[in-house]
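Mind looking over this structure? Questions follow.
The complex is shown incomplete by one protein chain, all other protein chains being positioned as in the whole.
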């Protein structure tokens, strides 16, 4: 009983922390992009205000499926948080969490897809079909990387992979397998939907894609979902390639570094068309990942 | 501690958040659209006040009508406005929305925007410069913060007046309600 209460409390803490940190990261990204474009930029706490405002607005629903899709998207990412070690915070650790996390992230995407079906807006359908196509693109090189890491360290839990890099920072996969870390970085940018891989959002082209019909609370919910997704993906990268961390502060710091780099890279490139994006993923990152996998196996 | 006090303070908090975060939908029918890029980009940078563009009417708080409106575009503007989620605000932009501007004797251009939609404020000029736009939007922020920007409530209260005016120039207007 005590154990259960402890777990629930722990879980709530992780959820709130991840949401708050994700929103802060989004604010930092807006500031960085503004500075790169020689603007002053909105304050760092702007995303918090946006969320507060959105939850205060009226919202129109498009039926049960629409509501359910938004809840499923948010629930999917919160469930994923269970299995990601954030520094020393870790609820469940077992073999296979790496693959589980990939599948649970797909649940969130499918929730978005259900929401778009509920809204019935053609631009939303275009957006979500692009998002799923892009997933097809980046998941292939990412899985090749994951399997070669699993093969190398003979464990498929994120915690185990993190522990395997303990000791000196030279043991980090970033330095042990730099090519692989580079590929994973490109995949990370694709996962987070940053430029140049933001064809599924494309505000000026398809009216922000999957969220085109969401206003008020629904948009707020999807904003929270996005902030948690950012944290999950960054945490995955930090755990797999930067050796994790033994406390939450240095872990957040590592995530921040990766996030700033990803934002800076993202703000330099124009948008890939969706088929070009997938072609790119299947050409360079996949090729390099396979070479690295062969190197590890042999 | 009565209920009204709590409700009032919560509304004040929401007004404050709303004034700090405005997503605007610029309805670019006229020449005023060209004044917006410099207002948004590095020269004048309106995002430092928390004002940014919105992609669709559902996500927008502010409808910026940038220039003349022919009766055909007025119909689309009304549909756009009705798709937005309250609280929502309308700002008329340039003299065309105020009294027809240089299109004052055109047979197909409306003369006063506030007869068809509840306008919070006008930004005068032909066209207003980015400084004027920023000044206007800052005033709008103040109005929102003080709870004076109540256009969407006026629209609900005087629905018949607005509908009559709309139908007088447009003929039939589709309504979802």
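Each chain gets a letter, A and B, in the order it is written, and its residues are counted from 1.
The working rule: contacts are C-beta pairs under 8 Å (C-beta built on N, C-alpha and C of every residue); 3 or more make two chains touch, one makes a residue touch a chain.
Here is the rule we use: contacts and distances are computed from a predicted model.
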Problem - Options "MutS domain V", "Na(+)/H(+) antiporter subunit E", "histidine kinase" or "Membrane bound protein complex subunit mbxK": UniProt name of the undisplayed chain - result: "Membrane bound protein complex subunit mbxK"
Completion exercise
Among displayed chains, the one left out touches B
Practice task
Determine which one of B:46, B:77, B:96 or B:110 touches the chain that has been left out.
Solution key: B:110
Handout entry: Options B:25, B:40, B:78 or B:98, residue touching the unrepresented chain
Key = B:98
Handout entry: Contact residue for the chain not shown (choose from B:86, B:138 or B:169)
Key = B:169
Exercise for the section: Extract the touching residues of chain B with respect to the undisplayed chain. Expected result: 71-72, 75, 98-100, 104-108, 110-112, 115, 169-172
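The criterion applied here is as follows: only the chains that are shown with their structure count from here on.
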Practice task
Starting from the mean Cα coordinates of chain A and chain B, work out the distance between those two points in Å.
Solution key: 36
Exercise for the section: State the interface residues of chain B toward chain A in the complex, per the touch definition above. Expected result: 13-14, 17-18, 20-21, 41-42, 45, 47-48, 50, 52-53, 55-56, 58-59, 61, 84-87
Fill in the blank from the handout: Residue set of chain A touching chain B in the complex reads 30, 34, 37-43, 46, 49-50, 52-53, 56-60, 203-204, 207-208, 211-216, 219
